[in-house]
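There's a structure below that I have some questions on.
All protein chains but one are shown in place.
Chain naming follows the written order as A and B, and within any one chain the residues start at number 1.
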Amino acid sequence: MATQQSRSAARLMMAPAVILLLGWMLVPLTMTLWFSFRKYLPLRGGDLGWAGFDNYTRFIGSSSFWPSVQATLVIVGGVLIITVVLGIILALLLDQPMWGQGIVRILVIAPFFVMPTVSALVWKNMFMDPVNGLFAYVWKFFGAAPVEWLSQASMQSIIMIVSWQWLPFATLILLTAVQSLDSEQLEAAEMDGASFLSRFWYLILPHLARAITIVVLIQTIFLLSIFAEIFVTTGGAFGTKTLSYLIFQRVLESQNVGLGSAGGVYAIILANIVAIFLMRIVGKNLDA
Amino acid sequence: MARAVTNNRKALNTAIAWSIGLLIFFPILWTILTSFKTEAQAISNPPVFLFFDWTLENYAVVQERSNYMRFLWNSVFIAGGSTVLGLIIAVPAAWSMAFVPSKRTKDILLWMLSTKMLPAVGVLYPIYLLFIKLGLLDTRIGLTIVLMLINLPIIVWMLYTYFKEIPGEILEAARMDGASLSKEIIYVLTPMAIPGIASTLLLNFILAWNEAFWTLNLTAAKAAPLTAFIASYSSPEGLFYAKLSAASTMAIAPILIMGWFSQKQLVRGLTFGAVK
Partner (left out) sequence: MIYTVSRLMGACAVAALSTAAAAETLTIATVNNGDMIRMQGYTDDFTEKTGHTVEWVTLEENVLRQRVTTDISTKGGAFDIMTIGMYETPIWGANGWLVPLDGLSAEYNVDDILPAMRGGLSHDGTLYAAPFYGESSMVMYRTDLMEAAGMEMPKAPTWDFIREAAAAMTDRDNEINGICLRGKAGWGEGGAFITVTANSFGARWFDEDWNAQFDQPEWANALKFFVGMMEESGPPGYATNGFNENLSLFQQGKCGMWIDATVAASFVTNPDDSTVADKVGFALAPDTGLGKRSNWLWAWALAIPAGTQKADAAKEFIEWATSTGYIELVAANEGWANVPPGARQSLYDNPEYQKVPFAQMTLDSINAANPNEPTVKPVPYVGVQFVAIPEFAGIATEVSQEFSAVYAGQQSVEEALEKAQALTNDAMEAAGYR
């Protein structure tokens, strides 16, 4: 359909975006790869020469490595499950007729506007603090011992904070999908006596498949690199050290840029494994 | 025919939805309320909800300590600039992907998204060294460019999905009439794409506003946005819940207000091609 001329015009129009992103990818990537083979210790005078694969073996040989991969996957998985499930419920609910729909929608999407540092600080201090936090008051009010959230339920706490931030995003995308549902078809099914569960399973869920795919894809990209929430709340203690937090520790706390860079390469590999895995499931849904 | 809904059912929906909405909003509400308390009231047992002596003292303290307007202006500049710059670069790219697709279009899109997977902490040193070389450290321009690059994949992808929904025949017709490429974009495409562009703009403004790693690590005094403003209140000595709440409220209020005014646009537009 497209002529040769429009093809080359198209290429020209794509060029700035592609070249910029290529640069943004290649320059840091090349530098990271270079550093990962160097003994680069800023506090001991900088680049101290060739290190071979030392950094790679040391990073993966550390007792923190596999737990950090696991922590990353648990957080990403946990947040995805919570936001998608609650997102669907909220989207279906918000689609129902009610009074003050606009205001409710605003209330629900508000957390998306809160910067991660602020939300982590607010949750940590004003809600999860075991002495002065609001949760502690509630627990005490009901005669229970306050939960020490960030130490005893550290993973759950972080998943909860991050889910709170991302639930609006999931809800918004799923809501637009719910709104495009064919209501006549649904009514017909209701008339035929199909229960809500079967209507949900056979009509609504398949319709939402594409929206769910997109929520999962985009959130995964953002969640793989969450940092501020962990930095502010636990500082990587109590089993919440994700891969990107481990890299932070190696680069900034231990001041070993070579080792951290090797970690960066592992993180890219992990991200790509997750991406390929996602594409397998998602790819079918994504074809427009 | 529209579904006939009894008032009972509607009332039930309303009750449930409002409870959930308020529950989700509560942390923000609590922060705003706390910002008007004294430090002692902020931790009082039992907690006070509305009946306390409202005070603006915390805002006065925060304002006295830091130049809020400068942080705010930096945030607006960086978030706005990176979004506009991103759109200028992304619109042509998304247009050509949507209307002149090739075998590789989907691969290019996914590759673009994959550039977002490089963990920021891992490349802090390379980027920092690069910024020193280019003289971009602690400049608004430098941050604008970085945030634009970070969000570019999302912008391209969002726009691509909107453009794909514009029927190709309209463009064909315009082309038959002899419209040039630039005219095609200005007169035909743009009006149809405005809603999509608007919600792309909104989403990216929010993402750029909330970005907290690069904005903190590549700035000092001159270009520091609100994320750096918050870092000076996060855990000072002594009681700080009320002052932290005031600073937090000041950091999120502008974007929250903008979001509320544009929520219709955001609700309608945030599809990422999820709806066919």
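Assume a contact is a pair of C-beta atoms (placed from the backbone, for glycine too) under 8 Å apart; a residue touches a chain by one contact, two chains touch by 3 or more.
The shown structure was predicted, so the numbers you read here are calculated from the model rather than taken from an experiment.
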Contacts of the hidden chain among displayed chains: A, B
Contacting the left-out chain in the complete assembly, out of A:36, A:72 or A:256: A:256
For chain B, residues in touch with the removed chain: 39, 43, 65-67, 70, 124-125, 128-129, 131-132, 137-138, 216-217, 220-222, 224, 228, 231-240
Touching residues (missing chain, whole complex) on chain A: 41-46, 58, 62-64, 129-132, 145-146, 148, 150-152, 231, 234-239, 241, 249-250, 252-256, 259
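We adopt the following convention: only the chains that are shown with their structure count from here on.
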Centre-to-centre distance between chain B and chain A (centres being mean Cα positions), rounded to whole Å: 16
Footprint of chain B on chain A - complex, ascending: 2, 6-7, 9-11, 13-14, 16-18, 20-21, 24-25, 27-29, 31-32, 35, 42, 90, 93-94, 96-119, 121-123, 125-127, 132, 134, 137, 141, 164, 167-169, 172-177, 179-180, 183, 187, 210-211, 214, 217-218, 221-222, 224-225, 227-228, 232, 243-245, 247-248, 251-252, 257, 260-261, 263-264, 267-268, 271-272, 275, 279, 286-288
Complex interface listing, chain B residues touching chain A: 3, 5, 10, 13-14, 16-18, 20-22, 24-25, 27-28, 30-31, 34, 43, 45-47, 89-90, 92-93, 95-97, 99-100, 102, 106, 108, 110, 112-127, 129-130, 149, 152-154, 156, 161, 164, 181, 206, 209-210, 212-213, 226-227, 230-231, 234, 241, 244-245, 248, 251-252, 255-256, 259-260, 263-264, 266-268, 270-276
